[in-house]
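Take this structure first; my questions come after.
Only one protein chain is missing; all other protein chains are in place.
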Amino acid sequence: MSGQHRNHANYWAFIVHRVSGIALALFLPVHFQVLLLAVRKPESFDGFAAWAEAPMVKLAETALIVLLAAHLTGGLRLLAIEFLPWRDWQKSVVAITAGISLAAGLIYLLNVT
Amino acid sequence: MSAPNDIQSRNVQTEARLWLAQRVSAMILGLAVVVHLGTIIVAVQGGLSAAEIVGRIGGNPLWTAFYAVFVLAIAVHAPIGLRSILNEMTALSPRRVDLLCFIAAAFLAVMGYRVVRDFYLIGGAA
Partner (left out) sequence: MSEDTLTVSVWRGDGEKGSYVDYEVPRMESQTVLDVITYIQRRLDNSLSYRYACRVGMCGSCAMTINGKPRWTCRTHVSKVAPDGKLTVGPLRSMNVVKDLSVEMTEFFDKWARAEGKFHPTKTRNDDFEKVSPSDRKRKQASAGIECIGCGVCYSACDVVSWKSDYLGPAALNRAWTLVNDARDGGQKARLQAVAGDAGCHACHSQQGCVEGCPKHLNPTASIAGLKRAAAMAALKGDLK
């Protein structure tokens, strides 16, 4: 009963933004560590890259790209709310950001398979 | 009923400045991430190797400058975001949260700096 008031677009946008932010914050140290390998131990990096060719890994990377794009587009939406004059078509913006995020993931997936 | 400021052990001026720093770093990251995503999607075609990345970016002053700014913006943006989450969703004290986020910022800055520095020093791209 108490959850029904939460079924609106901007609430879900908030949830997605927060979850994607946490995921990215956890991912970044790993990302930096792997990149360091590319310079310091290229054979290890190439070994890692070979492992990363596995379909499950590619799917995980795609998910990451979607999360990054979602956080980015959601963030742009927030910047618009906080800095630009109000526009009433807010809900459409949420849908557009979702669309762009999925598109980014799809483009990545197509380029990598 | 709680008095207005007993939960805030840090002042309102700092809150407002952190808010602004997060939004400004967000604007920088907005551009940086679009560029980064674009280059990744292009670079990843046909597989990825250490040599290829070094070949594209190593030693290049423009890419170095770009990623230096990128790393700095992340070191500002992510910890401030985590700060809100820790404050709202955990029982940690405000001081503990600030300490953790400061450590996270230093950690990201140092790790990111090492990557940027190493790529610059290794050379390899025009």
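Each chain carries a letter (A and B) given by its place in the written order, and its residues are counted from 1.
Keep this in mind: a contact is a pair of C-beta atoms (placed from the backbone, for glycine too) under 8 Å apart; a residue touches a chain by one contact, two chains touch by 3 or more.
All values reported here derive from a predicted model rather than from experimental measurement.
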Request  = Just name the one of B:16, B:35 or B:121 that touches the chain not displayed here.
outcome  = B:16
Note = Note that chain A touches the absent chain at residues 1-6, 8, 10-11, 13-14, 78, 81-83, 86, 90
Note = It is residues of chain B that touch the chain not shown, namely 1-2, 4-5, 7-8, 11-13, 15-17, 19-20, 23, 84, 87-88
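One rule holds for everything that comes next: only the chains that are shown with their structure count from here on.
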Request  = Could you grab the centroid distance between chain A and chain B? Build each centroid from C-alpha atoms only and quote it in angstrom.
outcome  = 15
Ask   = Quick one: in the complex, what on chain A touches chain B?
value = 18, 21-22, 24-25, 28-29, 32-33, 35-40, 42-43, 45-46, 49, 52-53, 65, 68-69, 72, 75-76, 78-79, 82-83, 104, 107-108, 111-112
Query = Taking the complex as given, what residues does chain B use to touch chain A?
reply = 23, 26-27, 29-30, 33-34, 37, 40-42, 44-45, 47-51, 53-54, 58, 74, 78, 81-82, 85, 104, 107-108, 111-112, 114-115, 118-119, 122
